[in-house]
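Only one protein chain is missing from this complex, and each of the others stays in its spot.
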Amino acid sequence: MWYGNFREQTINLQLPEEKYRLLAFLERQGLALDGNVEYAVAVMDGEKMAASGALDGRVLKCIAVDEAYKNSGLSAKVVSHLISEAYEKQRTHLFVYTKPENKAIFSELGFYAIAEVPSKVVLMENRPDGIKRYIETLAKENGSKADSAAVVVNCNPFTLGHRYLIEYAASRCQRLHVFVLWEDRSSFPAEIRYRLVKEGTRHLSNVVLHQGKDYIISDATFPSYFIKTYQELVETHAKLDLEIFSRYIAPALGIRKRFVGEEPYCKVTAAYNAIMKALLPVHGIEVEVVPRKLADGEAISASRVRELIRSEKLQEVRTLVPETTYSFLLSEEAQEIIRQIRSGSRRH
Amino acid sequence: MKIHQAGIAGTLESSDITIHIEENEGKGIEIQLKSTVLNQFGNQIRHVIQETLQELGITDVLVRATDKGALDCTIRARLLTAVSRATHSSCFPWEVK
Partner (left out) sequence: MLYVPGNHPGMIRDAHIYGSDAIMFDLEDSVSIKEKDAARQLVYHSLKTIDYGCTEVVVRVNGLNTPYGGADFEAMVRAKPDAIRLPKTETPEDVKEADALISRIEEQIGMVQGTIKLMAAVESALGVINAYGIATASKRLIGIAIGAEDFVTDLKTSRSAEGIELLTARSQILFAARAAGIDALDTVFSDVNDEEGFAREVRLIKQMGFDGKSIVNPRQIEIVHKLFAPSEEEVRKSVRIIEAIGEAEEKGSGVISLDGRMIDKPIVERARRVLELNDAVKNSYILAR
């Protein structure tokens, strides 16, 4: 480990040549390059890539060491580099998704397991009490646990469909916890989505709104680079997210029931819901699938709203969203979001 | 000295220690330690951290450390660097203003 042996080199993903090199390296390690990577680094031995790693928000990804360099401390080098890069961006609470067989390696590098889907994936974080503190705060802020239920929503943006689901659920329990997914892959940023849900549910006194941040895992942020098939990816994501929900979040809040909107269109969400129906009851949590609210005989969905925005039919949106959401769409603040939806730069 | 921001120093490489510090207002000094030599040296590492914080007059801080067999002087250096990064000040005694 003296001079001249290894060199850390940032990979510029904008340069096709560099990106291709990383892709080829990862492929040799049986990995793919996750679509969502904002920063990547390689450890070079002369001109040869020996190890790699990447950062996506607060998630460390694509950490791989070439077989020839196993046990030379390169994973420590990569992870140290990524941690210091993340800290520089003021991100101190970090996560890593990895195969269970790599748990020991990351444990030695200061990560602690949160939840695991056996033989598929384990989620780890860089603090021993991250999830514990989170649920302690949840429990403390929410007092009594009596007869609580939950819904998890993305609300991209908040529609009458979402409002219907929340009203329906809230009328069937003493307290309803609403988790708004906190990821920025949606057309509407998390803060806006949260705000629109808040404004649109103000009339419901037993609704508690939460930012579904670190421990509610959106399929948009779930990494895909080490999972082979799409089917497996969907399943693994669902199992991991539900494991955390049933093991930590539900007990902390006394949640005994989860409501979910019926999913007639999106296969991924439908698959997720199916797994939820199978898994949660095992943990004593009932699942109720609520049929979609219709408008003109068609289910109201956020994707339909975005489609209307895209095809410049904002007027028609009016019948699908609460007044609060509609007036936001007319506001100055919304124009950049609308412009982006129209230019089609985002799928969601 | 008060810690309001987070700071980190050190690496996860052999013989080093990564030390993260953050605000722990009113809750004293809390040390979360992970070490390859926890059984033999856990107490010694905690002691060095405690002592160094005391010298700086830091009474409330959360310290998270991942140790890879660092010497005392390395622990001290990494902790001081983390503190100086969190407080944007030099932690060399002659430069403290």
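Chains: A and B, in written order; residue numbering restarts at 1 for each.
The definition used in the following text is that a contact is a pair of C-beta atoms (placed from the backbone, for glycine too) under 8 Å apart; a residue touches a chain by one contact, two chains touch by 3 or more.
Worth saying up front: this structure is predicted, and the values here are computed from it rather than measured.
Here the missing chain is touched by one residue of B:35, B:74 or B:87, and it is B:74.
Interface residues of subunit B with the unshown chain, by the touch rule above, are 9-11, 13-17, 70-74, 76-78, 80-81, 84-85, 90-92, 94-95.
Keep this in mind: only the chains that are shown with their structure count from here on.
Note on chain placement: the centre of subunit A and the centre of subunit B lie 32 Å apart, centres being C-alpha means.
Of all the residues in subunit B, the ones that touch subunit A in their complex are 6, 8, 10-14, 18, 20, 22, 32, 34, 36, 64, 66, 68. Subunit A contributes residues 1, 73, 76-77, 79-80, 83-84, 87, 90, 92, 107-110, 126-129 to its touches with subunit B in the complex.
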